[in-house]
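Of the protein chains in this complex, one is absent; all others appear in place.
Chain nomenclature is as follows: A and B, assigned in order of appearance, with residue numbering initiated at 1 for each chain independently.
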Amino acid sequence: MGTFDLLLQGLAAALDPMLLLYALIGVTLGTAVGVLPGIGPALTVALLLPVTYGLDPAGSLIMFAGIYYGGMYGGSTTSILLNTPGESASVITALEGNRMARAGRGGPALATAAIGSFVAGLIATLGLAFLAPWVVKFALVFGPRDYFALMVLAFITVSSAFGDSTLRGLTSLFVGLALACVGIDQLTGQARLHFGVPQLLDGIEVTTLAVAMFAVGEALFVAGRGNGAPDEVIAVRGSVWMTRADWARSWRPWLRGSFIGFPIGALPAGGAEIGTFLSYAAEKRLARHPEEFGQGAIEGVAGPEAANNASAAGTLVPLLTLGLPSTATAAIMLAGFQQFGLQPGPLLFATNPQLVWSLIASLLVANAMLLVLNLPLVGLWVRLLTIPRPWLYAGILLFATLGTIGANPSPVELAMLLAFGVMGYGMRLYGYPIAPVVVGLILGPMAEQQLRRALSIAQGDVTTLVSSPVSAGLLAVAALALVVPMILRSRGRGRVLAQVASDAD
Amino acid sequence: MTGLPIEPQRRPDGAAFVIAALLAALGALLVVEGISLPDRGGYSGVGPGKVPLAVGLCLLGLAGWTVLAGLRGETEVPPRQAARPVLWVLGGLVAQLALLHTGGFTLASGALFGCVAHGFGARRLPVALGVGLVLAGAVYAVFDGLLRLTLPAGPVERLIFGG
Partner (left out) sequence: MKRFILGGALAAVLALPALAADYTIMAPAGPGGGWDQTARTMQDALQKEGISGSVQVQNVPGAGGTVGLAQFAASTAGKADQLIVGGYVMVGAILTNNSPVTLKDITPVARLTGEAVAIVVPAASPLQTIGDLVEALKADPGAVSWAGGSAGGVDHITVGLLAKAAGVDPTRINYVAFSGGGEALAAILGNQVTAGISGVGEFLPQVQAGTMRLLAVSSDARLPGVDAPTLAESGYDVVVQNWRMVAAAPGLSEADRAAVLADIEKMAQSATWKEALATKGWADTYLAGDAFAAQLDKEIAATEAVLRDIGLVK
């Protein structure tokens, strides 16, 4: 039987009304828990996985797919509305999305995120279905030196999230890189900067830093504006739906985000965040109105959100074909697959095609169900912003700390949440961008480890870094990304941008 | 969007020097750590201390740049801040931290909720605390009871959930 027939068969089976109901329950539960600020998809999936245990295999598989996609999507809602990303992959979404929400355009931001997630989920799930064997071959070409080149490219492009001051952007990035040095050095087992605190030996948790800097820092900043200050957040201005212009500005970023996110998600050491960084940078470069970035550009929500969801499906490529979990969420999913008797690995597609295809069909159904559930709810979610501020922010902090306590109920972790929250507050006061700190903490260790691995394998020969076609190509792109804007600026085209940037602050 | 950039608030500002000092301290810490770690690069030639050293040196450079920017008056002037609400929010977080392992999740998070709500303008603190306790209790029931997320238990949890 051909691939296509198997998929159709799986889809036909998944359209049973009872299974659709399970999909709806899964998507609802996933969204409901995922939407809580500070609780990301990994924790959502881990918490809700046991709910699927009692059902028959087909039912639990489809509910599981619903929880997974629901949790992925739910995270972006609070990022956009409340500036509280629950995980690193929606940090970039919060940049533009929250600006839009503050300007009363939370509805279109949520809608472009929802439809973008659907489009990306559809493309990437089909990619998983039909291209997995080829994608995985491509992914395995990546060795340490190629990952290092990818990190260099990510570092260069991340400057697009710096805001209006290079000094402050670079400072934020290097603070993140400094935090990344804390903990046991993975390559030698040497402890660094732990000050005798054993909890620091594993380094600083990205989730803790992101929740602290965004949720706690934001709450302090809003509190500091005082109660007398007029509330500058407007729930809805204009339509809650996307306008024709929003559609026209969103569809290309959805597609680009999907095509950036899927292959990067499929890289065993890529990580979902890298795709969102690259997508954001690409949209900023390609946008007709790049000056809107930082002020609430819809492209900056549509692209990264699509990339995030495409890479979530991309993660399933190494997971299913190699048995290789490349994110925390994937590691939990691996445990989930095992309960269905699904042993991910190179022989899975050959030995167990029925299960694989019903999983893929379930993902497609859950993806569609998510859109059905969430588009009508956009109007309701936006009302979140009309909750009186005392209850809203008290609730945000309650759930943000719940996420941290649930993952690791240690006083040290909570103290870090507090300390980084204060740091995020101080940085907001003096106009330092927040996202580069989180980016530095994510990229720093990856870049360092891959560099040292590459050099170790080549016994210290530095030329190894440019001697694979992939690494040479990526580094060339990085060099272009660095040099081209400089040339453009020196030829005068950058003058307008510089003018706009200096006006913005 | 047009006209001369008017910058009435840009003047040398003490904050820039405080920020620069903090950056320099962080940078120095990394440099010292980088130098004092044993150089065990093995075949890569890059030991565990090299990256902290490099990041530390860059931070020292950024500290210098911040001083220059401060002298030229290019520092961002912070918006006016009210101290009282900020302190209430911070107090709530500290209270939660202190109460978590002695009083349990419900008491600690209820205290957090009450303090934060009060700081944001909920007038009556006892009401805010009451709402916080009920909400935190409900969260405990759902996440610990239903979803099996182990949250720290204290007297309240033992009284209601018996365990």
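A few comments on the model shown:
We take it that a contact is a pair of C-beta atoms (placed from the backbone, for glycine too) under 8 Å apart; a residue touches a chain by one contact, two chains touch by 3 or more.
Quantities reported herein were computed from a predicted structural model and do not represent experimental measurements.
Within the full complex, the residue among A:Phe64, A:Phe118, A:Phe142 or A:Tyr280 touching the omitted chain is A:Phe142. From the set A:Ala14, A:Val33, A:Ala46 or A:Ala132, the residue in touch with the chain omitted from the display is A:Ala46, counting the whole complex.
Touch with the chain that is not drawn comes from one residue among A:Gln9, A:Gln186 or A:Asn352, which is A:Gln186. When the missing chain is restored to the complex, the residue among A:Leu324, A:Leu385, A:Met423 or A:Leu474 that touches it is A:Leu324. In the complete complex, the residue from B:Ala83, B:Leu146 or B:Ile160 that touches the missing chain is B:Leu146.
Chain A residues in contact with the hidden partner, per the touch definition given at the top, are 21, 24-25, 28, 46, 51, 54, 139-144, 184-189, 191, 198-199, 201-202, 268-269, 318, 322-326, 328, 331-332, 334-335, 338, 343, 345-347, 407-408, 410, 449, 453, 456-457, 459. Taking the complete complex into account, residues 40, 42-43, 145-146, 150, 162-163 of chain B touch the chain not shown.
Note that in this section only the chains that are shown with their structure count from here on.
Computed centre separation for the pair chain A/chain B is 22 angstrom, with centres defined by C-alpha atoms.
Here chain A touches chain B in the complex through residues 33, 47-48, 50, 167-168, 170-171, 174-175, 177-178, 181, 185, 187-188, 190, 192-193, 216, 219-220, 222-227, 389-391, 393-395, 397-399, 401-402, 405-406, 409, 411, 414-415, 417-418, 421-422, 425, 429-431, 444, 448, 451-456, 459-460, 500, 502-503, 505, going by the rule given at the top.
Only residues 1, 5, 15, 19, 23, 26-27, 29-30, 33, 37-38, 40-49, 51-52, 55-56, 58-59, 62, 65-66, 69, 75-76, 78-83, 85-86, 88-90, 92-94, 96-97, 100-101, 105, 109, 112-114, 116-122, 128, 131-132, 135-136, 139, 143, 147-152 of chain B touch chain A when the two sit together in their complex.
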